[in-house]
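Structure incoming, see below.
Here the complex is missing a single protein chain, while all its other protein chains stay put.
Labels run A, B and C following the written order; every chain starts at residue 1.
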Amino acid sequence: MSAANKMEASSAAHSLSRYLRATGMPLLFLASILATLAIHRDFGAFDVQSLALGALPLAMAATAQAIVVISGGIDLSVGSMIAVANVLSASLMQHASFRQSLGLAVLIILVGAVQGAINGTLIVLSRIPDIVVTLTTGFIWGGVALLILERPGGGAPSDFLEIGAGADLSPVLPNALLLLIVAVGVIWVPIRSSRLGLSLYATGSDPIAAFRSGVDPRLARILAYGLGGVFCGIGGVALTMTTGIGAPLAGAYYTLSSVAAVVIGGVSLNGGRGGVLGPVLAALLLTLLPMDLIFLNIDPNYGQVIQGTLIVLVVMIGGFAAFMQGRS
Amino acid sequence: MSKALALLRGHTILALVLLLAVFVLGIEIARPGTVTPLWVSNALLFAAPLAILGAGQTLVMLTGGIDLSVASVATGSAYILATNAASGDGFALALALVLGLAVGIVNGLGVAVLRVQPLVMTLGTGLMVGGAMTVYSQYMLASQPHVPAMIQTLGAGKLIGLIPVDLFLWAAIAALMLFTLHRTGFGRLLYAVGDNREACHLAGIRVWRVLFLDYVLCALLAAIAGLVLVGGTNAADLSLADVYLLPSVACVIIGGTSIFGGRGGYAGTIVGALILTVLTSILTLLDVPEPVKQILYGAIILSLAAAYARLTA
Amino acid sequence: ADKYVVGVSNTLIGNGWREEMICSIKAEAEASGLVSKVIVANRNGGPSEQIADIRNLISAGANAIIINPSDRDALNPVIKQAVDKGIVVVAVDQAVSAPEAYVLTNDQVAYAKVGAKWLFDKLGGKGNVVEMRGIDGVPADADRHQGFTEVLKDYPDIKVVSVFSGWALNKTAQETKDLLASGKPIDGVWTSGIDSTVVDAYKTAQKPFVPVVGADNNGFIGQLIDLKSQGLSGAAVSNPPAVGGAGLGLALDVLQKKEHPHVVKITPVVWDNSDAGLVKLKAAYNPKLDPFYSVAIDVKPYTQYNMDQILACKGP
Partner (left out) sequence: MQNGRPVSADENLLLRVTGVAKRFGSVIALRAAGLELHAGEIHALMGANGAGKSTLVKVITGEFPADAGELAVAGAVSVFRSPAEARRAGIVSVYQDPALVPDLTIAQNMRLARVPLEAVRDVMRELGIERLDLTRRAREIDYPHLRLIDLSRALASKPRILILDEITAALPADLSERVFAVVRDWRRRGHSVIFISHRMAEVAALADRATILRDGVTVGVTSTRDAEEKIVDMMLGAEVAKAAAEAPPRAAAGIIRGAAPALEVRDLGFGHTLSGVSFRLGVGEILGVAALEGQGQQELFDCIAGVRRAASGEILANGRALELRHPADAIRAGLVLVPANRLHALLPQRSIRENVALSSFATFRAWGPITMRAERKRVENAVERLSIDRRASAEVRRLSGGNQQKVVIARWLASGFRTLLCFDPTRGIDIGTKRQIYALLREIAAQGASVLLFTSELPEIRLACDRAIVLFAGRITAEMPAAEADEAHLLRAAHGLTAAEPAEAPA
């Protein structure tokens, strides 16, 4: 089969699955919101805030993971980096003023960027696969988080916590949701449409072609991991805002969940494709799921089963489309 | 010097064995008197379940895949064994293996037929099994769980007080693995599919069959590893094998199997499992705080993988 | 009378003790006859997940919420929100600092203290002891370590090696065997709950037993009974998961306007396998139960259910 024809053959399946990827997640999310409204008729401002509070750290983790995956990598240290930012902020801000806290938050997000960049640099320099490097740095950052704060504790000024926990504009538009929109909107959206964004996509799609087009794929990968680190930093600070404390083990749940959100959000693990909206919506969906189960009084452990099934189903839709294509 | 280096390049397994020896030597120098026959026997005892999980992981990683459901399967198999033992050991054993078979079939269908990425597929099935086991456990409070004596012997027993019983199982699996990978058509196909799936298709090979069997075997090996584990702990809990997930991948990588498929083998995984076990042992005996242990663990695996990449580049 | 809706929030799953805790809540709900449904929010997570779960339980119309808190302080705002809406909140197993909440816990500092004291006395105040901790960074582990350390001050001749078992069976087995093989002198072992695994490791290594302190886990108690003749001496410190059911009992009382103190600490008791203690151990031992389920199935006077009800693990 020639390259040209293979491309043609797979392009039909591609455009179908691209279509599904682009529209599937928003539709699925909309459907689940409607389902929630049906299950729980008095779903109101309080619940919107629950959703936003619960989803914020995961959405940040998913954004971080999505950026790394788009550029052709995968980061299994996302959870540990969030933990570092969480304990760092809670221990530094404990006795800080509100304004100092804001400065510290910026500093901690920068620390996240540095951690991510270290991940990326190790990958680029050692030429060990991403999975392996980030698996081990996951241990290392986890250890660092424990060194900073041995047990849950610390804190932050209450008006700082209010940035994440309050609802200043409108009761149905909680700050956590605003924070989510602002973080993604201010950082990722401009980058995505810039040449830097293109170079991230290009590196994930075909690093050699990217290099020949004038991109430095090594630098692009480091930047992608660094950018992922930024969102992990935000996620960790957000965790401090929503919980008021730092917990060295709190990040553990975000690593695989972020991968799950990225997959459910329709980003191909092959890199070069997809966006951040899907994973963020998936994070919201994954937060909505246990809510619905509680409203329905179903054993939430089915939630884990459903989450697994959802992952498998979402990717199988693409596989099934290709399979039927192959049959015809 | 460069001659020695060249020799190591040609026989990377030699480098690994050397490294293992260095580790053992290191532990003996740091704490004289540690390396006794009993210590060696324990190391083998604990390396066995990891190496059995690693065997399955090697099979799938050779085809360019990965199986993140092995930990859930191992835990599930152990838990099912313990909670059904009251209805007969044989029955419980069969049920435990059926779990492995079932998950293997689902993984196989997803990866081989529907072409789902292995990482995603097995992440999903891992979550499914984990959740299902938790739900199941709530109905099992009164099931009189216990671990059959035979499995206890398998997981913790030692012949003449020194030779771990699970070593025999491991040796049998290792022999089978090495023979399969190097001397059978199926083994050849695993490397081939990992190297170039399209080429296999064009050569008339029904690739999905190879991958399907591959994932079934991996899950079965995970179920067996779960049995060995529960034999060693004498009680099943629902996080039994969680700590083995990342090491099962790490020992294959340390052993030199490419995560992209097509290159590697089980001999390396064996040494990789031993290295990780010895490393854990060293860290236990080292008087440093837990966070430092974690950091050391990560850093050492990272530098091993880096050294390996250098050596084989 | 109107029946109550009860919410439960737990963020560690796959752990036998926590399962038993949830079953005790369901059993108590059933036995009390005052509860129309129990909504369990049960998943792995941290404070962030737990806050979300509690908010959802509030939304779902719970009249009482039983929490096994993942953190002492992080849940305070949401607990206040719940109490402001007239919901009774009871933290069980571990404490929260919110003054609005009722707290009914096993005293984890005391748990470590009584066990350690038993062990150090058993050794005559002299010897090498292994402290098998749980998971670094978890509040209960920190509390126990604090209790352990406090007692240790009074025994200057006891030397301690600390390791973290991660509350994981394999890790404990491997660590114990590593320690045994290393030839380090060990005169006694204090465990943070993974106890029978340590005894098993001694058995397979065919090393003479040393005194072991564990929890009131069924398997460990069985060992204390069976292996006494082979020289095993040990003590089980009670840490009943039935604090869950007890928490519900307390909540129901409060809902019915009975007065209760806000903080109840259940003092742990030590059962050793001395000839005197053996009777109690034998009475508690239940061969039907999982080795890592606690034999202490109830906390009187807060619980009313019986053995069958908790084993059935069914709420109304």
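Rule of thumb we're sticking to: contacts are C-beta pairs under 8 Å (C-beta built on N, C-alpha and C of every residue); 3 or more make two chains touch, one makes a residue touch a chain.
Not measured: the values here are computed from a predicted model.
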Touch partners, limited to displayed chains, of the chain removed from view: A, B
Options B:V35, B:L154, B:A192 or B:I282, residue touching the unrepresented chain: B:A192
Interface residues of subunit A (partner: the chain not displayed): 1-9, 11, 14-15, 195, 198-199, 201-202, 204-206, 208-216, 272-273
Residues of subunit B in contact with the chain not shown: 179, 183-186, 188-189, 191-192, 195-196, 198-206, 209, 262-263, 313
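In this text, only the chains that are shown with their structure count from here on.
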Chain-level touch network, classified as line, ring, star, complete or other: complete
Centroid distance [mean C-alpha coordinates] between subunit B and subunit A, Å: 29
Euclidean distance of C-alpha centroids - subunit A vs subunit C, Å: 35
Intercentroid distance (Cα basis), subunit C paired with subunit B, Å: 32
Multi-partner residues of subunit B (at least 2 other chains): 130, 134, 138, 290-291
Shared-contact residues (touching 2 or more other chains) in subunit C: 13, 136
Interface residues, subunit A side, partner subunit C - complex: 40, 42-43, 46-47, 49-50, 53-54, 57, 146, 149-153, 155, 165, 239, 242-245, 247-250, 252-253, 287, 290-291, 294-295, 297, 299-301, 303-304
Interfacial residue positions of subunit B with respect to subunit C in the complex: 31, 33-34, 36, 38-39, 41-42, 45-46, 49, 82, 130, 133-134, 137-139, 141-146, 156-158, 161, 229, 232-235, 237-244, 277, 280-281, 284-285, 287, 290-291
Residue ranges of subunit A in contact with subunit B within the complex: 1, 6, 74, 122, 126-129, 131-133, 135-140, 142-147, 150, 256, 259-260, 263, 269-270, 299, 301-312, 315-316, 319-320, 322-323
